[in-house]
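One protein chain is absent from this view; the other protein chains keep their places.
Labels A, B and C are assigned to the chains in the order they are written; within every chain, residues are numbered from 1.
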Amino acid sequence: MNPLGRRRWAIPGGHIPFPSTGYEPTFTSRDVLRLLNAGNEAAEVEITILYENRSPVGPYCLEVPARRLRRIRFNDLIDPQALPLDTPYAALVEANVPIVVQFTRMDTADARHALLGTMGFSGP
Amino acid sequence: MNPLGRRRWAIPGGHIPFPSTGYEPTFTSRDVLRLLNAGNEAAEVEITILYENRSPVGPYCLEVPARRLRRIRFNDLIDPQALPLDTPYAALVEANVPIVVQFTRMDTADARHALLGTMGFSGP
Amino acid sequence: MNPLGRRRWAIPGGHIPFPSTGYEPTFTSRDVLRLLNAGNEAAEVEITILYENRSPVGPYCLEVPARRLRRIRFNDLIDPQALPLDTPYAALVEANVPIVVQFTRMDTADARHALLGTMGFSGP
Partner (left out) sequence: MNPLGRRRWAIPGGHIPFPSTGYEPTFTSRDVLRLLNAGNEAAEVEITILYENRSPVGPYCLEVPARRLRRIRFNDLIDPQALPLDTPYAALVEANVPIVVQFTRMDTADARHALLGTMGFSGP
């Protein structure tokens, strides 16, 4: 299986919705990152979070094994620092091998859920 | 009609929602792949499913005739193996001619439906 | 203003939802195409509709004036032939100058509306 993807990705539209309704965890409001490593070599990934009015925070380091998918809730990024709720952020994702990055939000703030999903923007 | 598209596509955000509400099949929760072959030659397509904690499964083989669209529910991919419900997965789509791949989810888990749609990521 | 965009676009995920609820036209279920011509020359556009089990239909011809946006409901494409409801289709959009194409669906089939929006796939 040949690698597919790019090494640098950006998602400007991050925002962990504060209120949730419905039973957990199915309907917990969340921003989620999907990282696909279709290649034969483990991917070392660094995520940096950028904000409107403060300095970038990171890197959040993680690994995606070869030929595996990894799903990250932004709520689970706690080292070096948890993300504040209800605050706009952007995610910059950098890997040592090509990966593919998709972003999804489930928002249950108003008692009915809404979904949003988009590929990240990728660069060389 | 000239071909349009790429030969390799990835969708990291797969997840067949488990619960459904509303009458079938209109409101059955589902992940759907749309494969467009705008060219004059039939496309032989192989889909591989990648997971978080198990080896990739596939290929699921199918054909898209020349100048035709094909719509695939992931629930209908059963050979070599049906996809587990409520489990994150990624889809890798590889064809012998250029195609265009879009991913859509209808999620009716909470009695009102939500939609998510995005083009796949494409590579050479 | 320099032109921005590509000359060929594809949207594989077309499907005009059949049922609608809510007052018209705000909540009428619909698939919509947005064509942006940011350049200084009028764009002659041809749309071809591709299906699963029948031959492609088209071209549907239209113009987008220089430095203008044009919004097309697929329901309004009637020459040479109206699109069938509740039937999967793909749209191929070809222009003589670069344009930018976005696809949006509003689906009000279940009494609450859902939205889906994505850029088209563009090729040379």
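One rule holds in what follows: contacts are C-beta pairs under 8 Å (C-beta built on N, C-alpha and C of every residue); 3 or more make two chains touch, one makes a residue touch a chain.
These numbers were taken from a predicted model, which means no experiment stands behind them.
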Task = Decide which residue listed in A:5, A:98 or A:117 touches the omitted chain of the complex.
result = A:117
Key: Contact footprint on chain C, counting only the chain that is left out   = 1, 4-5, 22, 26-27, 34-36, 38, 67-71, 100-102, 104, 108, 112-119, 122
Key: Interface with the undisplayed chain - residues on chain A   = 8, 10-13, 19, 48, 50-53, 55-56, 88-90, 92, 105, 107, 109-112, 114-121, 123
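Following the convention adopted for this analysis, only the chains that are shown with their structure count from here on.
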Chain with minimal offset from the mean of all protein Cα atoms = B
Query = Where the CA atoms of chain B average out and where those of chain C average out, how many Å apart are those spots?
reply = 21
Ask   = Among the residues of chain B, which are close enough to touch at least two other chains?
value = 112, 114-119
